[in-house]
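All protein chains but one are shown at their positions in the complex.
Lettered A, B and C in written order, each chain numbered from 1.
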Amino acid sequence: MSPNTGTATAEKSGKDGAKVQPRPSDALTKEDCLELLKELYLARYFDVRLIKEKKRGRLRGTLYSSHNQEAILVGSLYGLRSEDWISPIHRDMPAFFLKDIRKGWRNPDRVGLSIGEICAQVWGKVESPGRARDNWSHIGKRDKKIICSTSMLAGTIPVAAGVALSDRLNGVDSVVLTYNGEGSTAQGVFHEAVNFAAVHKLPVITIIENNQWAYGTPVEMGSPSKDLADRAKGYNIPGLIADGQDVFDVYDKVMQAVEFARSGRGPSLVECKSFRAYGHGDHDDDRANKYRPKEEVEQGRSRDPIAVMKATLVKKGYLTKEEAAQYPAEGKNASEVTDEDFPPEVVEYVKEGIEFALAGELPAAEEALQWVFVDSQAQAYPQGGAR
Amino acid sequence: MSPNTGTATAEKSGKDGAKVQPRPSDALTKEDCLELLKELYLARYFDVRLIKEKKRGRLRGTLYSSHNQEAILVGSLYGLRSEDWISPIHRDMPAFFLKDIRKGWRNPDRVGLSIGEICAQVWGKVESPGRARDNWSHIGKRDKKIICSTSMLAGTIPVAAGVALSDRLNGVDSVVLTYNGEGSTAQGVFHEAVNFAAVHKLPVITIIENNQWAYGTPVEMGSPSKDLADRAKGYNIPGLIADGQDVFDVYDKVMQAVEFARSGRGPSLVECKSFRAYGHGDHDDDRANKYRPKEEVEQGRSRDPIAVMKATLVKKGYLTKEEAAQYPAEGKNASEVTDEDFPPEVVEYVKEGIEFALAGELPAAEEALQWVFVDSQAQAYPQGGAR
Amino acid sequence: MSAIVETPVPTKVNFLTAIKDAIAEEMERNPDMLCMGEDIGVLGGAFGVTEGLHERYGKQRVYDMPISEAAIVGVGVGAAMNGKTIMCEMQFIDFISCGFDQIVNMAATFHYRTAGDVNLPMVIRGPAGAYGGGGPYHSQMNEAWFCNSPGLKVVCPSTPYDAKGMMKAALRDGNPVVFYEIKELYRRRDIEEELPTEDYIVPLGQAAVRREGADVTLVSYGQNVYQCLSAAELLKEQDGIEAEVIDIRSMVPFDEETVFNSLAKTNRVVVVNEAPMTCGFAGEIVSRISAKAFDLLDAPPMRVTRADTPVPWVKPLELEVLPSVEKVYQAALQTVRF
Partner (left out) sequence: MSAIVETPVPTKVNFLTAIKDAIAEEMERNPDMLCMGEDIGVLGGAFGVTEGLHERYGKQRVYDMPISEAAIVGVGVGAAMNGKTIMCEMQFIDFISCGFDQIVNMAATFHYRTAGDVNLPMVIRGPAGAYGGGGPYHSQMNEAWFCNSPGLKVVCPSTPYDAKGMMKAALRDGNPVVFYEIKELYRRRDIEEELPTEDYIVPLGQAAVRREGADVTLVSYGQNVYQCLSAAELLKEQDGIEAEVIDIRSMVPFDEETVFNSLAKTNRVVVVNEAPMTCGFAGEIVSRISAKAFDLLDAPPMRVTRADTPVPWVKPLELEVLPSVEKVYQAALQTVRF
């Protein structure tokens, strides 16, 4: 894959070069595809449930819905290995439990967080990895290869580069995926981090979830070009564009970037074109209807990733029309769907997570003063020694 | 001029498009050319004198020599109008008095600082615009359209954008030139400022003085592509490349960017390829010989801008070989040249400045507590009113 | 406008509206004023502070900025030095850390370094403070960073009247002002008040005595002022102690006199704020008192501040690290009984 182009085969054929060569997704089996569809349902159902719970007033914190953007998460995570790292942000809640989920949804050894841990985080219980000391999406765990981000947008990209750097030094063949909204690419630290990663050819893949809006600001007020992938040209690295509504296209473009990274050729940006379904956060739903034209929203939501995928699977012959119609969650708002619109195992899985969270405990007040500092090792080992 | 290309005529002919159409410099008269040569001598002599004074221990502060990079300053400033703004940095000392110097070297009304004011700054006297409250290159004056920068590299670019914005709102048809080393383009604020200027098509021209080194760090450790102009591609704006040793090429590329800006089409980057003659600062001269290969330095200094210009002028028939040989300052270190190597009016002019500085006064200690705040206008005009 | 329209219709306004009106009225009064921030245009800002401005004044005066805090401040500095008056909104004051260098090294020093040639009429403002369950990055009071960066004024009003008057003063001040708006006060009903219909300012740098008392002085600002007032009631009811409550309103410049005058009466002081203790402004007040009003002290000056931790997200943890009425009450008792 050559720099400054939208695909992995630029010299050959520019923007649509990917078409002329076999796509990574061609190798996906029927089982893979059905699993991917189930993960799409899972991401959607998780979001739907949180919206319902929030509306019922059972949750604190702001809900940044990933509705209509699930294909980005599912498609980008499916091809990763256990040892690969991710750093999701506010709109990526499902990513925390989707990581390495192929190893078994309930497999405790998979290198990702469990649905229970994520629900515990959302409900603010000690069973969350961070013991609910920071908001919803600010969780991570080293042994699960998930980097905990701050609220400061793009701020985790340099950290991702550092994680990648030390894995490389340790001979660990991993890649790091960082997730960012298109608006966040205007941050100075985005530039410093991507520039550094490019100079050192680090395996850092920056996923740009271009949902056309940064809170109340349209993409054209934040970026001089409507293709955010163009930012890659400034760093002489590949800038790929994926159809963010199509799990397969996201998978293909991300896997191209992953191969590029694994082969030591360095970082890439992958812009996934999508559209934000609701308001910026649930507090913004009503206002969003004012600042976003109705037509634009309808247009932006016209290709529900679940529908798009079903169509492909029917074409591939992996689903019959009847099977495809069985769980009609696509194209519906959270307020419109019921559990019947989703596969039972999906509903069951999320239900387990929520029950785990409800059964969990609030952290004790005293914890508030803990973990400001680690007990100094200098005192413990005056002569040093391995940390 | 179209985005993402090295010239003003990209569609037609890409990188060397400028050649196929008349260059701005073709319109320069013989008088213009001789003036430009004199300004080159002036910039060089000023630097030479400071080096000598510093060696004699007469100066405090670090000297960041502009030796071998003078064509960038002279060529970029010559085509500006009085109302245009500039923000020079550490290596651009001559820019402060070269601005608007066409209006007459000793013309008090020209919109630039006088040689005396600059020398007063270097010698730390109250006659400097900033009354010597900040180091050498940190000077500016609003009515002279010079923005005072801080030490924080690239930090003045957003300020330049703000200045340009308010001029545009006030109907003032100006452009703003900011000077930056190639290393400084890695700063986050460079990204935020250029991105903003591009979104709003502001007449901000970022001159990148690519002298191949950022202190002890070669360009390839700071940037993923050796052409810093490539950074422009990330902002969908023109990125021009000029031969930084050739006053005319710098003039041409900058004037292309200026025309582009004046016509409302927005910002540009202009990379001027050059080479740092000495150490990063005078404190670094010896060490620089260790970290920079001798051959590289010889190669980098093989095209002295004065020599390059003389050759052109001889070709143009504006100088005879004899005239060209008259003041042989080119290709010599500060330690090697004497006043005889420079036109007398140049020597005289700098001498005046230094005498002015030497006759000046040190600021009184009490001044140190002044000007932390302006007397609040809210108290003065409780009802507000024009500032 | 006709006289009829001008007849004041007395209605109580909340803290948010007071700030909103101040900015709107200054935009109307001062054609050279610009607003810059994220989502402040069509949306009208995350909290609606700039609602209506974009419609009324257009995108030439109200800028929906990219998510670039350094550019928001830096562009503001450039426009301010070139004749404009700038309102910079930080969506949450916590994000000011991303524009930090432009504030402390560019804006703060410009007037000084140019020996007065450059004035920067600009206000950098944003929602601040904890108690809302915002977690580490939507709860900060980081004013101490700027109090320790000479060249910036730093203020924090606690009432709608002050919010409006101080915002106007700040926008006319001519110096860069970092303006802390306590978001938990934005819509708090019990502090709504009627405001004068005519233009007014509240000068920056004047403290206000919120309650008179002769036994102990409680000094604070922002929402902690209300904790002090409640603690004062407790002290009165349960212990017959009369506390004087001072709202300093402005950290830089700081009104020492009002505090010292109170101490001359009470000889006892508790300073309360919600910033981390170490190097916070509460400590600054305590040290000025100790150095300059030592003789007035009959008991150790005490601080009730946030613990030196981030602000944790879940409520029990958040409350644990923050000042409370009870903590202020106990500290006051201790001081009085010393």
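One rule holds in what follows: contacts are C-beta pairs under 8 Å (C-beta built on N, C-alpha and C of every residue); 3 or more make two chains touch, one makes a residue touch a chain.
Just so it is clear, the structure is predicted and the values come from calculations on it, not from any experiment.
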Quiz item: Touching the left-out chain: which of C:Gly213, C:Gly283 or C:Pro323?
Solution: C:Gly283
Quiz prompt | Among B:Leu28, B:Ile118, B:Leu153 or B:Ile205, the residue in touch with the chain that has been omitted | solution = B:Leu153
Self-check item: Residue of B:Gln69, B:Ser87, B:Thr156 or B:Gln187 in touch with the missing chain, whole complex considered
Solution: B:Gln187
Self-check item: Among A:Pro94, A:Gly116 or A:Pro158, the residue in touch with the chain that has been omitted
Solution: A:Pro158
Quiz item: Contacts of chain C with the missing chain: which residues?
Solution: 94, 97-98, 100-101, 104-105, 108-109, 112-113, 136-137, 142, 144-145, 147-151, 251-252, 254, 275-276, 278-284, 286-292, 294, 297, 299-303, 307-310, 312
Exercise. Spell out, residue by residue, where the missing chain touches chain B.
Key: 60-61, 124, 132-135, 138, 150-153, 183-184, 186-189, 214-217, 221-223, 287, 290-291, 362-369, 372
Self-check item: Touch list for chain A against the chain that is not drawn
Solution: 129-131, 133-134, 138-142, 147-148, 150-152, 155-167, 169-170, 188-189, 192-193, 195-196, 199, 367, 370-379, 381-384, 387
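As a working rule, only the chains that are shown with their structure count from here on.
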Quiz prompt | Distance between chain centroids, defined by C-alpha means - chain B, chain C (Å) | solution = 42
Quiz prompt | Sites on chain B at which at least two other chains make contact | solution = 188-189, 192, 195-196, 199
Quiz item: Residues of chain C touching 2+ other chains?
Solution: 65-66, 68, 70-71
